[in-house]
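Handing you this structure, nothing more for now.
Only one protein chain is missing; all other protein chains are in place.
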Amino acid sequence: MVSISNPYKPNIAALRKITTENNANDIKTFEVVFEDPDLAGSFRYTPGQFGMISYFGAGECPIGIASSPTDEGFLEFTIKKVGTVTTALHNCSEGDRIGIRGPYGNGWPIEAMEGRNVVLVGGGFAFTTLRSLAKYILHDDNRGRFGDLTVIYGARNPGELIYKYDLEDWEKRDDINLIVTVDKGDSGWTGKEGYVPTILKEAAPSSKDAIAAICGPPIMIRFSIPVMTELGFSPSDILLSLEMRMKCGIGKCGRCNVGSKFVCLDGPVFTHEELQGLPKEY
Amino acid sequence: MEQGSVSKKPAVVEEWEPRIIAFLCNWCSYAGADLAGISRIQYPPNIRVVRVPCSSRVSPYFIIKSLQRGWDGVLVSGCHPGECHYISGNLIARRRFAVLKDMLEYIGVEPDRVNFSWISAAEGERFSKLVREVVEKVKALGPAHRLVKGE
Amino acid sequence: MEGLGNSIKEAAERLLNEGDVDLVIGYERGTTPLRSTPCFIRDSGDVDRLIWDPTCDANLAKYLIGQDAKIGVFVKGCDARSAVVCIAEGQIDRDKVVLIGLPCSGVVDRKKIDSVLDGREILDATVDEEKITVRGEDFEEELPTKNFLCDSCLSCRHRTPTVYDIMIGDTPTEEPDTDEYAEVDELESMTAEERWAHFVEELSSCIRCYSCRNVCPMCYCKECFVDETMPAWFGKTNDLSDTMIYHIVRSLHLAGRCVDCGACSRSCPMGIDLRTLLKKGEKIVKERFSFEAGMDVEEKPVMSVFKQEDSEEFVI
Partner (left out) sequence: MKIKIVDKKEVPALIDRLIERYRVFAPVDAGKYARLMEVASGSEACLELQNPKLSSKEILFPQTEIILRIKKGEEGLETEEPSENDKDWVLFGVHPCDAKGLVLTDKFFASGDYKDKPYMDKRGKTSIVGLACNHPRATCFCASVGGSPFGKEGIDILLVDLGEEYLIEILTERGERMIEGVHGLRDASDDDMARAEKMSEEAEKALQTDLPIEGLSERLEGMFEDPLWDKVHLKCVGCGVCSYLCPTCWCFDIIDEETSTGVERIRLWDTCQFTQFTLQGSGFNPRPSGKERMRQRIMHKFCYFPKEYGVLACTGCGRCVRECPVNQDIRETIKEIMSV
C-alpha cells in the first residue's frame, strides 16, 4: 500500500518578529521561519496564496501570505485578533513555535498580469495578499515584466492603515501610483479622505491593457466592481480573492464549497466572470 | 540503585490528597477565608480558591467543567441569605445550586463531591472547619472518575 | 374522529380567509407509515391537507420562535404549554399567535410498535384513538393504541391546552392512571453506581446530531453552549464525558421549562431515552419550588425568581 503524505501535518516554524500594525493593536504581522532549514528553501509560493496557521491547543486558521516570494528565508502573516486561534497567536511572543501548512489556493495569476498595467484595490486588513503582490511586482527582478502599477488602499481611519513602512517606501518610488485613503481622517491626517470606491472613481485608472485585483470587505467589493466596469474593465480582467470559513485548506472538509468549486482549491482568487457563474453564496 | 544491592527504604506510600476547587464570593466567604488566614487558623491546604464577585456568578459550567478537569471536589460558598452584597444574588444562586446538586446526584456523581455553604466575613473559624469537613468527605470518596475526561 | 377532521380544516380556512393569520401550521399525512409531518399553509385552498390523529407527534410550537408573521398553530396540550413557556420568556409575541387547541389523548411511539414486530417492515398503517392497524408484506396486526402511546402521553396530566384561542372538539377529560415519575423514582432507588452505569450506557450511543435540541421549542439560543468557542466550555466530539455533560447541562437548562412533550426522545435516531433525565429536572422544580412549566403566561420563569423560604437543606 503506497504510503501517502499527510496533508494535515503542519511544519513547525518559529516566530522571529512580531510587529503591531494598527493603533487598535489587534492586527499584527508575524515574521516566521521554518525550523527545518531545507524546508525554508523549498517552500515555493505565489502572491495570493494562503497558509493554514496552527497554534497547537487552539486550532488552525487560514491566513493569506503577506510576504512576497522575493523575500528570502522567511514568511510573513498579518493576522487580526478575532477568534480562538488568532487570539492565541496574538498572545504569542517572539521565539514561540507555531505550525504552518500550505501554500494553498491558486494565488494571483502572475502570467495573466505580465506585460499589462496592474491596478490593485485593497481595503482594511485584507490588503495582505495585495501587498504581497505589490512587493513582488516592485522587486527589481520582476518590475520590468509589468506595466504601470496603481495601488489604491483604504482603511477606516489612519490608525487602521497597515504596512505604513511599505507605504512610505512606495510613496518615494516613481514606478508606482499609490493612492491611500481613509474613510474618516483625524487631526494628523493630511492624505485623501473617502471610501475606496469613490477614490477609485476619482483616480479612474485606465482599463486599456490593464488587469485589476480587488481584496477587501464585501461591502467595498460590492461598490468597487460597478466602478471598475464603468472604467471599462471586463469581468475577466477583475480579480477577486474570496474570504470563506475554512478548516482543511485542501478541498475536503466542505466548508468553503461554493457551487461545484472549493474556494481553498479552485480559489481564493476568481475572476469576476467566474464568480458570476457561481451561486451567490460567498 | 544498581541492580545488585536492593536497600530496603521504607516505601513511603504517598497518601493521596484530594484537590478541591473553592469558588468563594468576594464579599463574605473570601473575606471569611482571609480572616482565618489572618487569625492563623490552620486548615488543610487542599483547596484552591477562585474569587467570584457573588455566589450567583458561579454557573453550572464552572462546577461541571471542574469535575470534568479532574478536580476531586468543588466548594461554592457565598454570603448568608439576606446578607448578599447584591441583595438577591445568593438567593437566585440557591435555586440554581439546588437543581444542580440534585441533578448531579441523580446522574450518579457522589453527593459529597459538590458542596455549597454560606460563610460570612466574620466566620473565619467556621470556614476552616468547613474546609476540613469537605476535605475529609472528598478524601473518603477517593479520586474522582465520573465525568472526568480521558478517564 | 372524522368530525374533527372537518372542524380542523374549517378553523384553518376561516382564520386564513378572514385574514386573522398569514400562515397556519398544522400536520399533514407523512410519506412513510405511521408518520405525520408539519405543514405550512398560506392559501386556504390547501387546508384539505390538514389531519389530526395519534401520529401527529411534532411539537409545532418550535416553529413559532423568531417568526414575525401572524400565525395560527395547532397545539396539543403539551405543545400549548411549550408556547406558554416561550411567551413567558419573551420569545413569542402572544398577540401574533392564534393557538388552536387539539383534543389529544396521546401520540403513538413508533419505536414501541417496531419493537413488537421484530424487524418486519410496516408497509401501511391506519391509526385512531382505539386501535392501530399495521400491514406488512405478509402480515396484518391490530394493536390497541393505548399500549403504544409515548411514555410522556401515558402519564400526561394536561391533555387540555392551558391556553388556547380556539378549541377543536371537546376538551379531553379522563386522567391517566400511570404515575408520571415512575421511571425517575425507580432510578432514584438505585445506588449512585447503578444510576451512573445506566446513564453511561444510555448516553454512550449519542452521535451528537442535536435533533433533541433542534426539535425542542425551549432550545432557542442563538449560540448553544456546545457551539461556543470563546471559551469552549465543553468538547464537541462524541467523547463520553463531553456527550454526557451536553445532555446534563441541557437538562439543567430545561429544568422548570420542559413540558415533557417527548419530542426529543422521539427524534433521537439512536433511540436514547432522554425522558428519564429531563423528567428529574421537572420533578426537582416541582418539589422544591412547587412550579410547573407552561401553566400561566404571566408567571415568571422559575429559575429567574426566588423566595426567601426556598429549601436549602443541601447547604452545609
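Each chain gets a letter, A, B and C, in the order it is written, and its residues are counted from 1.
Throughout what follows, a residue touches a chain if its C-beta (ideal position, glycine included) is under 8 Å from a C-beta of that chain, and two chains touch if they have at least 3 such contacts.
Remember, it's a predicted structure, so these values are computed and weren't measured experimentally.
**Q** Need the list of shown chains touched by the one chain that isn't shown.
**A** A, C
**Q** Of the residues C:Asn6, C:Asn147, C:Thr178 or C:Ser205, which one touches the chain left out of the display?
**A** C:Ser205
**Q** Consider the whole complex, including the chain that is not shown, and state which of C:Thr237, C:Ser290 or C:Gln308 touches that chain.
**A** In the full complex, the listed residue that touches the missing chain is C:Thr237.
**Q** Touching the left-out chain: which of C:Val116, C:Met190 or C:Met270?
**A** If we include the chain that is not displayed, C:Met270 is the one touching it.
**Q** Write the list of subunit C residues that the hidden chain touches.
**A** 30-33, 35-40, 58, 62-63, 111, 115, 119, 121, 123, 137, 205, 207-211, 213-215, 223, 227, 235-239, 263, 266-267, 269-271
**Q** Please output the residues of subunit A touching the missing chain, sorted low to high.
**A** Those residues of subunit A that touch the unshown chain are 1, 3-10, 12, 35, 54, 56-61, 82-83, 86, 97, 99, 217-218, 243-245, 247-248, 250-255, 257-260, 265, 279-282.
The rule is short, and it goes like this: only the chains that are shown with their structure count from here on.
**Q** Both subunit A and subunit C are touched by which chains?
**A** Common contact partners of subunit A and subunit C, which must touch each of the two, are absent.
**Q** Could you tell me between which two chains the number of C-beta pairs in contact is largest?
**A** B-C
**Q** In whole angstrom, what separates the CA-based centres of subunit A and subunit B?
**A** Taking the mean C-alpha position of each chain, the two centres sit 51 Å apart.
**Q** Just give me the whole-number Å value for how far the CA centre of subunit B lies from that of subunit C.
**A** Between these chains, centre-to-centre, one finds 38 Å.
**Q** Could you pull out the residues of subunit C that touch at least 2 other chains?
**A** none
**Q** Enumerate the residues of subunit A that touch no fewer than two other chains.
**A** Correct list: empty.
**Q** Which residues of subunit C touch subunit A in the complex?
**A** Touch residues, subunit C against subunit A: 229-230, 232.
**Q** If we count contacts the way the header does, which residues on subunit B are in touch with subunit C in the complex?
**A** Contacts found on subunit B: 60-61, 64-65, 68, 81-82, 88, 91-92, 94-111, 115-118, 130, 133-134, 146-151.
**Q** Can you name the residues of subunit A that touch subunit C in the complex?
**A** Against subunit C, the touching part of subunit A is residues 83-84, 87.
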